[in-house]
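With one protein chain removed, the remaining protein chains of the complex are shown where they sit.
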Amino acid sequence: MKGMTPIVKVVARIVGGFIFIYGCYIVLYGHLSPGGGFAGGAIIAAGLILARLAFGTTASQERSASISSSIFESTGGLLFLLIALLGLFVGGYFFINLFPSFGTPGRLVSAGSIPFSNIAIGIKVAAAILSIFVVLASTKYIFKE
Amino acid sequence: MLELIVLLIFMIAAGIVAVEIKDLLASVIALGAVGFAVAIGFIMLAAPDLAIVQIVIEVLSVVFFVAVILKTTHVDSTLGRPYKGGDIFTFVVFGMFALAFVYFGVRLLAGLAPMSRELGQVASHYLTQGLAETGAVNRVTSVVLDYRALDTLGEATVLFTAVIGVLAVLRLEGRKK
Partner (left out) sequence: MIILVASLILFLVGLYAIITKRNMIKVAVGFSLMEYSVNFLFAIVGFRPGALPPILQAVEAGKVYSDPLPQALVLTAIVIGLGVTAFMLSLILRLYNRIGSFDLEEIQRLKG
């Protein structure tokens, strides 16, 4: 896929990093403010998709992005399952919240295992949306002449 | 409540445009208008979590649609074709179904009476005890990731299956024999 005009590239270079950091903020503060893993992961994926659309990609870059996003998606899913199994073996129930009263409520360090679940879900959603986009928009599948 | 009714009328109008217009790119953009109206409605309905998710997902869904349309064609060549007997039968059946759907939907939702309802036991338990039991200030997060985390695990599985389906369907080269 080809890149876009220099105007779009300059704007994307300035804005893309901020979108990525905003997505990370939404994921990390999901238990205190609106947002969470689903919203933050989608915002991170939107930032990455903006960079790919503005600067363009070659076929080899698409192939490596497809492989690495598959790996990240499996990692996110396995992390979420690991948190659930940790609850089973330590606390006695599947998905029990470990140490829910640790830290002061309203601060970043609180709510037990909810922030870790948020991070796992964020990684998974971001990688899933990015891999769908990479496949749908790749140069290999152009039908119109 | 008047602003919600105006918003819903706008959504219905944009939906009819999205269904009936000839250019497929314009149809997809009208669908995006409906999605952003839904996001504004979520803010009015005191659901900021849903508004954030809806805005981002709407942008991404329009990007996916445009990526498909730019690779193929953007003219709907099936509009303007004369209708046959079977199509008229389809319209009649759809009209009868629509009337029955609205009638029974109104009867069902009249028993619900949503706007004046007191909160149920489950919801008030989440609101009053949620901070003590899970430690999360955002009650939606505490429901998603603590009280009903198995539901979220199922959702993650569905998303994983959808991605695998996309990768499998769009694989061009067959299996090496």
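Each chain gets a letter, A and B, in the order it is written, and its residues are counted from 1.
The criterion applied here is as follows: contacts are C-beta pairs under 8 Å (C-beta built on N, C-alpha and C of every residue); 3 or more make two chains touch, one makes a residue touch a chain.
Not measured: the values here are computed from a predicted model.
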To test your reading of the contact rule: which positions on subunit B touch the chain that is missing from view?
1, 4-5, 8-9, 11-12, 15-16, 18-19, 24, 27-28, 31, 34-35, 38, 41-42, 45-50, 53-54, 57, 60-61, 64-65, 68-69, 71-73, 76-79, 81, 87, 90-91, 94, 98, 101-102, 105-106, 109-110, 112, 114-117, 119-120, 122-123, 126-128, 130-131, 137-140, 142-144, 148, 151-152, 155, 158-159, 162-163, 165-166, 169-170
In the whole complex, what residues of subunit A lie against the chain that is missing from view?
33-34, 36, 38, 42, 105-106, 125, 128-129, 132, 135-136, 141, 143
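Simple rule for what comes next: only the chains that are shown with their structure count from here on.
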Which of the residues in subunit A come into contact with subunit B in the complex?
26, 30-39, 42-43, 45-46, 49, 53, 66, 70, 73, 77, 80-81, 84, 94-95, 97, 100-103, 105-106, 110-112, 114, 117-118, 121, 124-125, 128-129, 131-133, 135-137, 140-144
For subunit B, which residues are in contact with subunit A within the complex?
48-49, 51-53, 56-57, 59-60, 63-64, 67-68, 71-73, 131-138, 140-142, 144-146, 149-150, 152-153, 156, 159-160, 162-163, 166-167, 170, 172
